[in-house]
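A single structure is presented below for examination.
Here the complex is missing one protein chain, while the rest keep their positions.
Moving on to chain A:
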Amino acid sequence: MAQCKLTPHEYIQNAFAPQVAILCSEDADNLCLKNNLRFVELIQPFCRLNNEIRIADPSGNTVPIRNLRVVFEDMNRRPPQPTLGKKLLSEVVTNTPWDRPTIRTIGASGTRGALELELQPTTRWYEAWRDTFLHIQYPSDHEFTKHYLACVLVVASNSDSPLDQLNRLSQYLHQQLHQTPSRYPKWFSPNILKYYLLVHDVTVGDLTKSEQVLEQMSSMYGAGNCHMLQINSRPLDHSDIHLPDPWTQFLVQRASCDPSGGSSSETSSGTGTPREDVSGLPTRVTEGDTTDCCEPVHPLSPPPTTVPTMDEKNGAFDIMPGVEISSDVPVMVDRPTQPPGTPQHHGGCLTSSDVDRIRIFVHEFCVRSLIPHTERQIRHLNDVVTNRSRSKSLLSATRRWLVGNKSPGAATNSVIYSSEATELQTRRLADLCFMFGLYELAYSFYHTAKNDFKSDQAWLYFAGAQEMAALAAFMHNSADYPKRYLHNSLHTYLNVCKVYNFAIRATILSGEVLKHCGEYGEAAMTFIKLTSEESDLLSALMLEQAAHCFIHAQRPLPRKYAFHMTLAGHRYSKAGQRAHSLRSYKQAFQVYASRGWVLAEDHIHFTLGKQAQHLKQLSEGLTAYTQLVDQKLKHEAPSQQSPSQQITYVREFINTFHQYVQQDWEPSMGLPYLPLPMIDSQATRVLLGAAQDKPTSPEWTPASHVSLDSPPAINKRWFALEKELVTGASGTGLKTFRPNLQLLTSETPNTQSPVVPSNEPVTLEVLMTNPLAVSLDIADVKLVFTFMSEGEDGDDSSSAVYHSPHAGFTLPAGAQELVRLELLPKLVGKILIQGVQYKLSLTPDPSTGAASTSSATAPVVVEGQQGIKVQGPRLNSTTAEKCGAVYAKDNRLDISVLPPLSRLSVTFHGIPQIMSCGEMCSTEAIITNVGPCSVSKLCLAVSDPNHVYMETHSTLVPEKSVCVLSDSQSVDSRINSRVETLTLPDNELKPGESIRAKLWLHAPLAPGAFEVELLFYYDTSHQTGKNKYRLLRHHESIYVEKSLSLKVTSAVSQNLETSLTQDEKEDANYSYTSNLVLEALNISEVDSSCQSYKVVGLSSNSKKWAVVPHARLKVQELRVGESCHMCIKGVQHINKKKGNMVLSKYPFEGGQTPGECWWRFSLRTRVSLPDLLADPLPPNPTADHIPPPPTQAQLDTSYITEANTLDTVITIWWKSERGGQMTYGEHSVHLKSLGESVIVPSQMLVGTAEEEKPPIRIIPESPTQLLPSLIPPPAKQRNLVKVSAQFPGPTQHDFLSDKLCCLEFVLSLHNCTGCNLITFLNLSQDGLPASSGGGSSQMYSPQASTQLLYVGGTARKVSLPPWGNRQVPIRALITCPGSYSLGSFTLTAIRQDAGRDKTEQPTPQLCQIQTAVTVMQTTRERQTHDVR
């Protein structure tokens, strides 16, 4: 709370305290000067009466006065001239210290609107200014409160003849009293109280002599008007400092007025007064230059003749002329300033009894002389006023009636009263009453005077009386006073009379009054009314008071407060009060801070910076400028300043920073922090280890490994690969897998500090962003880091870590730059990277540089650093983490250096950039150990083993058309991991040695990008727990273009053949065949690099199927859009061992195999690994159990499934030509079941029939079975039974003789499964045993011919044992000759056990035996047969 020390009542009482002049002889002053005080100053602290005294009003009632204060002034004092006055006021404001601000919450705390503000508890500079302002006012003729009521004449007892001196002083006083009234000093009335004081020095003077003098004085001037004051009881030399010093606080205030006091005594020196040489400034006497008593007058003090000016006549001089006080002209140049902290001690010769005597003197003076004198005066004036007003009232009433009640308008102050005019006497009486606390009386007199002045249109007098009337009413009863009086008088002062001094005084007083009454808004308005263009200091003070009023109102207005504080700060700055300006802006900023008012904030920061810089508070200035240029916190509200303004900001910032570093910064603390440019710490990337060496031959390319340039790697994939590698290499599952990182970014898990072997570089990439519209130059970028050597003392970090700085660059407006900095550790230890340091400067503008080459000096360069702080991702697993914002640790900048490790380098030769779908190619790779240690284990993981394979030595397959691969040879078809171990010669790769390997690539059948991801794993000789292995990545992206599409359809063959076996005699079991139809279509684009493809052969691999061509196939060339069809036969091959694979191949005439490795990819087609990023399968809970023996149903199921299984990979080989080079490739199709049709690439599967999906049911028809039946659905139960017929050949029948021809043949039913089946054979097509309605609805006969009829048992139930055969004899009758299809019949097979399971429905199997029989009419003549 900006509280004043005094209550408004006290303040008003003080402001209108009775004035007493002091006329002091030189001797008396000299006596007092032993105490470093003049007489006036000596009594200053004691001029307030602490006890209550009483005064009688004209009617004789006594009224108590509390705390009466009497102002003693040197009679010769003159208020300073306006310019000097301004300087004094300015200085007072500058010099007054202020308290620490206190924190206050505005608005209900805890709510959204609550604001914690640091507020100034008091505004002491304002109070000091206010007191000084009133003190330096010239007394005016329209009021008498500043006029001297009495005069105290002081002489010293030790002077030659005190009485003579007294006499001379009296004469001088008489002269002064009866001069022309416009001169100074002003007297209350010609008949003032004269009081005579004899000062007696106890140590020097003779008391008896002094008493004699006092007696003489008493006899001459009356005993009541004389007094003797004994001082200086203490000898001068041993002055005890520990006494309280009540003078200091008064002297501070007083000091500002001294020069004028001194100068006015000079003025009077010409008149030959006895005080002519009392000119020395008392404060100087003991300040060192004491000898120089005749101190020259202040050069700025007014010359003696100009003291009375025209303005003073009506008491108004303008203190607000347009003259500015420039702050760098020191006010009071010749006044030696007291060094702070060593205050001069006053009153060194005074004992406490002396002090008491002074008090007694003041009390005596007031009670014995002043009060009675005042009472007399009041009575006298009262008489005068009442007498004259009676005579005058008629006149004035008449005049009022004639003139009318005019309001103060455009009238001028033309009325001049004589000093004895009744109106003035009334006013005088009122002032006297007011000064001595008779407020009620004063109010009535003021009121009378006001009305008189108003009728006379003496506006200044009127305004004064009105103001005082209001104050008197307020002092009498603060609750009820005429508020409008204050307003009116202020308005009159300001607008009609244009006397700003009185307006200011009225504002100060009414402000206090209004604040006391709680009308803060009104008070603020009053203060604001007084602001004007002319006086900046006044405006600043008034605005600040207004601001405080806003914040202290019942409902605080913090935003108004902030605005007016800003305005006040602005005016303070214009008035040269930099410290106050800084303070005001700072206090205002609290309200604006971080709300997005960017322009306002920028203005405040810029001003703060400027003021602080001028005040040499560089760190504060730097903070403000930093806020201006720092854009880190301004994401929501970016700077809206124009580029030119931003340049100014940056330039000021750099200059201040430069000064700050030079003056205040301690180099031991490292470099100071810079806010520009912005460094995105999270984007910092750390690359460990060197890049792969460039091979000497340009045809060889190094492994891509990890680098800062490559596009961001899909870390998840590489980590998954690494995990598989580590799992595969260690052989056991890992509990916690932590990837071995080489490139650390914000995406990688950085909880462990990274490791790097010594002599391998660490590269740090820092992202610098320029957020401003200003171009910046950055030079000499270095890393700030510490190195701690392991074991030994790590003080020589310079030799332990070789550091290569970045030369620098220009960062244009809004640009980003990636800065790469490299460290090369030489010793084992720990590197902790803390930040970067660099030199920052503004880019010199070429346009302005050309315009003013002379002034274009080199821009200021500052050096500073910025920290890099990284944090991991936010954690969200535990409750504590969910509730708070907890971030994982990020140790990417905390690097451990290990001893040197082995290092591999891999180079490849001729990896193609473009491939056709299904193309195969091999590239050579050389793996070299370039590190200092040997490698004993080398593994490789490929993300896609179906298409990438690396071998160190090639394996060939036997050159047989059908061969059975042994378990080890067919391992490719069973691979379950992406990891393979590369064999090393002697199980070790010594430093410098290299091995060669072949990398086989098989382009995938889908066009697009073919991502080849190779991850080499090799162990290190490092034995500690960390870093047991190292990794090397290679990533290659190959463009794959369209080539062929392959469609393979399998169909069931009803044929039964004896199976192919290795050993023909071994088992002459029945075997099954299938028909395979292949369709190859050239789907390549017209503009692709390969246009025509030649199909050169085919192959298959399966557990038991081998392919046999029906006919000899030739190489076929396919151009774009062409296709070819082939039909081959699949024959089952008895394969005893479970792991073995049957590999059959059939090169066409003139064709050959596509390279050595084709069969591996062909075998791998059947492998489909889980997706690299897929979660590992949860461990099967029943895995450990011994499975129970299979039930019959389970067995049956497996049999049924087996009967439908094909599980064959059909591969076609092709060759083509690209740019003169022959290319080979293969397309493989994996057929899983019989009757299936598969097409590759699979996206061609548009037109093929999809399996019809059942309608979606929202409410399930039947409750879902908890244990679903194992038996496959009826739709899958196909091909259980094969039917073949042993048909009769063409027959002849004599239809003429016998109308019916009877054909007999045998249907052979074969059970393909291992379960007992019941087969229903229905030849007549109607009345299936199970499906009742199906057949009857048919309106036509599905029979091929009505002339062929099956006879005998047309519906049969045949039970088939496992793999058993049944011959079913069939008889048909034909009525006329012709060719007959034996038609189709229905065959239904169902498991024997199915009866128990109601859900299982048999499916009719429509068997169409594609056989016809021809029956001819026997020719009677020649009975010949014709077989067809």
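Throughout what follows, contacts are C-beta pairs under 8 Å (C-beta built on N, C-alpha and C of every residue); 3 or more make two chains touch, one makes a residue touch a chain; residues count from 1.
Following the convention adopted for this analysis, contacts and distances are computed from a predicted model.
Q: There's a gap in the complex where one chain should be. From "Trafficking protein particle complex subunit 2", "CIB3 protein", "Electron transfer flavoprotein subunit beta" or "AP-3 complex subunit delta-1", what does UniProt name that chain?
A: "Trafficking protein particle complex subunit 2"
Q: If the hidden chain were put back, which of A:98, A:221, A:597 or A:700 would touch it?
A: A:597
Q: In the whole complex, not just what's shown, which of A:562, A:800, A:935 or A:1358 touches the removed chain?
A: Once the missing chain is taken into account, the touching residue is A:562.
Q: Out of A:219, A:495, A:619 or A:642, which touches the unshown chain?
A: Of all options in A:219, A:495, A:619 or A:642, contact with the hidden chain holds for A:642.
Q: If you put the missing chain back, which residues of chain A would it touch?
A: 112, 550, 555, 557-560, 562-564, 566, 591-592, 595-597, 599-600, 602-603, 636-637, 640, 642, 645
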